[in-house]
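Shown below is the structure under consideration.
Only one protein chain is missing from this complex, and each of the others stays in its spot.
Letters are used for the chains, namely A and B, taken in the order the chains are written, and counting of residues starts over at 1 for each.
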Amino acid sequence: MEKLLISPSPHIRSGASTQKIMRDVLIALAPAEIVSVLVYGWSELMLLAVGVAACVFFEWAITKWMLKKPSTVADLSAAVTGLLLVMNLPSSTPWWIAVIGALFAIGVAKMSFGGLGQNLFNPAIAARVFLLISFPQQMTDWTATPGFIHATDAISGATLLGVYAEGGMDALVAAGYPDNHRLFFDIGGSAGEISAGLLLLGFIYLLCRKVVKPWIPLSIIGSVALISGIFHLCNPAVYTGPAFNIMTGGLLLGAFFMATDYVTSPMSVWGGVIYGIGIGLIVMMIRYFGSYPEGMSFAILIMNCAVPLLNRAFHARKYGRA
Amino acid sequence: MTGTILWTILILSGLGLVLAVVLFFIAKKFKVEEDPRIDEIEKTLPGANCGGCGFAGCRAFASSAVAAPDLEKHFCPVGGNAVMQQVAAILGFELQEKAPQVAVLRCNGSCEARPRVNVYDGLASCRVKASLYAGDTLCAYGCLGCGDCEAACAFGALKINPDTLLPEIDEEKCTACGACVKACPRTLLELRNKGPRGMREFVACRNRDKGPVAKKACANACIGCGMCFRTCTHGAIVFENNVSYIDFSKCKLCRECEAMCPTGAIHGVGFPKPLDKDAVKERIRKRKEAANA
Partner (left out) sequence: MRKITFPIGGVHPHDSKFAAERPIEVLPLPAVVYVSMAQHLGAPAKPIVAVGDSVKTGQVIAEPGGFISAFVHAPASGTVKSIAPRKDLAGNSVMHIEIAVEGDEWMEGIDLSDTLVTAIPDDPSAIIEKVKACGVVGLGGATFPTHVKLAPPPGKKAECLILNGTECEPYLTSDYRIMLERPKEILIGAALMQKALGGCRCVVGIEENKPEAVKVMRAAIAELGLADIEVAVLRKKYPQGGEKQLIAAVMRREVRSGALPIDAGAVVQNVGTSLAVYEAVQKNKPLITNVLTVTGAMLPAEKQHNYLYRIGTPLSFIIEQAGGVPEGAAKLVSGGPMMGKAIANVDATTVKGSSSVLYLDAPSTVRKEASACIRCGRCADACPMGLEPFLLNRLCKAGDLEALEANAVQDCIECGCCIYSCPANIPLLDRFRIAKGQVIGAIRARAAAQKQ
């Protein structure tokens, strides 16, 4: 007999791993990104390859040469960051901007805080905001690049939220509000926003796999619906309605996949609900009263700051300590 | 334009003045009266905050020392007598010099002597391992090799040797702060007097099992034969629970016990010459003959 193995209990494990969780996130994001590649063609495919490769490369390089630690790219978290970053960029973004974004996401937002699990801000969002401020022109150039399939109502120029921010309700109605956004192929905006339906599908997959819990997205969408509902009812001529606000501006992408990032969201259910409501509130304030057309990225970043506090304030119910 | 500048300067200066007055009064009101000797003592201390003295850090040691009636309970093992002389001078006390000490490992169950019989697969911590079971050798008293002592040492004086899986103590770096003594769940590390010119004698084993059991577990174990106890003419050896212990305050460094030990569990350190076992044995034999005659 071989030497016996000895360890403290438990002696079996569930088999869950970081890699499997990240793989599930990649699978969940895949349908929306595939459609995006089909609709936006070579330029999106190129962006995808460059963005993901750059994120993985930077993580590998930083762990190997700067931190001199074993590489962590196998856990796929860098790949998830890369994919999310690409999905947050317009398809017309030059490839080198994606590389800069990847460097910022991995190098600054993630590794400088201590790597996976230590970062205060969601790397992909932090990078997107960094790029938005650094390259405002390229980051708001929503020209639809030629795709592999023909999308019927490809619009170019500003997104609907951009139109609304610039010209208010009149301009928006002129652009076809409230009928021109659709569930599956809604052109205009970041690549990942193309299909609300497929994002929802991916999120349902994550729910079924028990990777995420629904509280955060529900409270974001719920609070956005409530706030925009109230404003819209009070003055429909000035304020856009709930359906429009939920379906546009990367709100679903953010609510499903970025606000639910483990590391940068609260651990407890009630902490998560407050966090979600906070995001919803900030998004709507930015959209109605701010100068930026959307606001999901800023809302998530701002609420990321509140996460340590929320973790302090809200704890799970303990047994026998009522 | 000039008006704006003027106003700005005036308002800011006024604000500064008001705040300065407020700060002045607050500083007066909440001033903590502190014995100035605390700062003085703290300056003389090594500042390692290792806790070897039994206090939370150097400052805690200093503030406790100024309030103490004497220096009985205050000794900085890191600074040693030199630093304590200065502390005593500040406080106006007479210093009782202490013999310099060093940590020694009371286990010599190297990988070679003490075969591994199972594989530990839990958290690499001696504490966790010790609370779980007897360890990956047959010795339930020996070093577990996970390096809790190495982690506890603030001076880098302890290193686990990968070949023996035992910690090795760097005498130059060891300050006898006692952190490793507390960290070891099997209390294998002990602070002992460094001894005259660094010479000292100790039993490097704590195995309390009976001879055959101990021997089976480790070739270097103290098997509780009592030979050293019977040989020692200075009454320096305490022999109980199948294991010997040398009281360093009584040991005269004659190395007779070391020569007689059948397993090599007794270690002599710092001696200028290697031990000539046969010569010592011969000396003992002659002495016994003389006594019998």
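FYI, a residue touches a chain if its C-beta (ideal position, glycine included) is under 8 Å from a C-beta of that chain, and two chains touch if they have at least 3 such contacts.
These numbers were taken from a predicted model, which means no experiment stands behind them.
Interface note for the absent chain: among B:Ser110, B:Ser125, B:Thr164 or B:Asn193, the touching residue is B:Ser125.
Although one chain is not drawn, its touching partners on subunit B can still be listed: residues 117-118, 121-123, 125, 127-128, 131-135, 138, 140, 209.
Residues 1-2, 4-14, 16-18, 20-21, 72, 75, 77, 115-118, 262-263, 267-268, 315-322 are the ones on subunit A that touch the missing chain.
Operating definition for what follows: only the chains that are shown with their structure count from here on.
Chain centres here are Cα means. That of subunit A falls 54 Å from that of subunit B. Within the complex, the subunit A residues that touch subunit B are 3-8.
Of all the residues in subunit B, the ones that touch subunit A in their complex are 116-123, 128, 132-133, 136.
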